[in-house]
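Right, I'll just put the structure down here and ask away after.
Note that one protein chain of the assembly has been removed; the remaining protein chains are unaltered in position.
So, chain A:
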Amino acid sequence: MLGGVAITGGRLTSFDFRYSMGALTPRDLLDSATSPPGRMVWEVARRTLAEVPDADAVVVSNPLVASRGGRLATLLRSGEALRCPAVLTDAETFPVAYVLPRSLFDQGLGRFLCLLSANRAATDAQLLSQLTGQIVPRRRTPLASLHPLPKITAQGYILGDNLAAWHAQCANAVRLIRTRDDWRRLPFAAHHPNHAGDVLFFSLASRLVPPGVLAFQRQVVCRDYLDIFQDCGNRLEPIVLDIPPVSRTGDMSDGRYFLDSLAHIDADVLAGTFMVYCRFSKSYSRTPFNLVDHARFSLGDPVATLDDTLYRRAPAVHSRCGLPQRPLRVLMQMSGGWPLKTYPVNDRRILVRALVRLGVQVTVLDALDTVADGATPATAGTTAALAALIRDHHVIVSVDSFPLHFASQILGHPTVAVFGPTFPGNSDAPRRPGYRLPPPPRPCNPCGGYKGCPLDSGPDCHNHPSPADLVAAILDVAAEAYGPAAIPLRGDAA
């Protein structure tokens, strides 16, 4: 719950906004995990102004805490006369809400709110002061101290090192504005350097955001993923980070990586760019939305209705294998970014053997041991090599990993998506001919499991579709994409 209040000549009109779980209405915000809290402040302010176009100012609650508009209005009415702009705090120094003048938005400075720390009232007041050219007071409210905050808030924000990351982006922005007269024209960079799939989602998002609302011009990306950035047609200018991507083991948090990585970015770049933390401020699997939509929201697109979401967009790409229909050639990627995503070995063996017996030529990426089952192993070190491999096969079958997203969303190749421990809606592709998603049979995803199943503690996820389901889906999609003659005749198994 996020509160917004419009102030019109001393009259307060309050609104409640929800982090959406599926509906998208003027009061439901796409719950973007890749957006820092300040991005939500901007969005709520924008929507509150849309509700009350003649408002003089808007007040937006801190996204980290649950606060209804009515509560905000009560806080505003209590105590001394309200000043605008201002930062309202709890009994100590934690920011509870921001009082923002209308002029901030009229001057097109709304995107700078993405830089708010949302946890240091003094720094946020300095940022607003630099933006508005006015002294911004911190006004204490009767609200009891918010400390200690939980590690993950009820709104879903992951605190820990993220608090320092949000604070750093705010403090850096204050310094930049102080030192540059041309700060209004400086570019915004989304700091979202990894991993492979995430870089792809941001690249796709950068192409889908309408030019008029794209608030960013640059993106920080690890050199390891620069080819993905380029081959996926990212519209932003890359800022290349020459350090390894953050480990997925959780040894280092996204927030800490952001802070450390700033030291590895060219000083001249930093002196001319507003750096916005766009790694995960929340767990992305809280909501059913696609990560491409999460990224679009981060980049400034409100994604305000269901028709705006990825799933309502007609697929723009279309790729088919140029080889003859028979023999059918299938490419597989059965391991993902973390161990639990990997399709269980025994099921993979059944799948490969079944396809081989049906006369299908199977190539498996990054799995040498599949030779014994009749498959051909392969590797693809670059996106160009991967694209060539994909185009050399009629169908690609992949777990929730980069090859799946690349084949289905960038190339538009016939694809069978395999989801187990992760929630398909977060990262699958819009429906189109030549795409199949055999549904995971259980509702336990997303489970958050990394190395093992949280239910039985075993190493495998039992929520992957069965080998028989996958064989059926592969033949089904092949028949759809290449015609019935492409698939082995009935009875070939015998």
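Worth pointing out:
In this text, a residue touches a chain if its C-beta (ideal position, glycine included) is under 8 Å from a C-beta of that chain, and two chains touch if they have at least 3 such contacts; residues count from 1.
Just so we're on the same page, contacts and distances are computed from a predicted model.
Not every chain of the complex appears here, and the one that does not is recorded in UniProt as "Glycosyltransferase", selected from "Peptidase", "M56 family metallopeptidase", "Glycosyltransferase" or "Cobalamin-dependent protein". For the chain left out of this panel, the touching residue among A:Gly22, A:Gly160, A:Pro210 or A:Gly250 is A:Gly22. Counting the whole complex, the residues of chain A in touch with the unshown chain are 20-23, 287-289, 306, 309, 311, 346, 349-351, 353-354, 357-358, 425, 430-431, 436-439, 441-444, 455, 466-469, 471-473, 475-476, 479-480, 484, 487, 490-491, 493.
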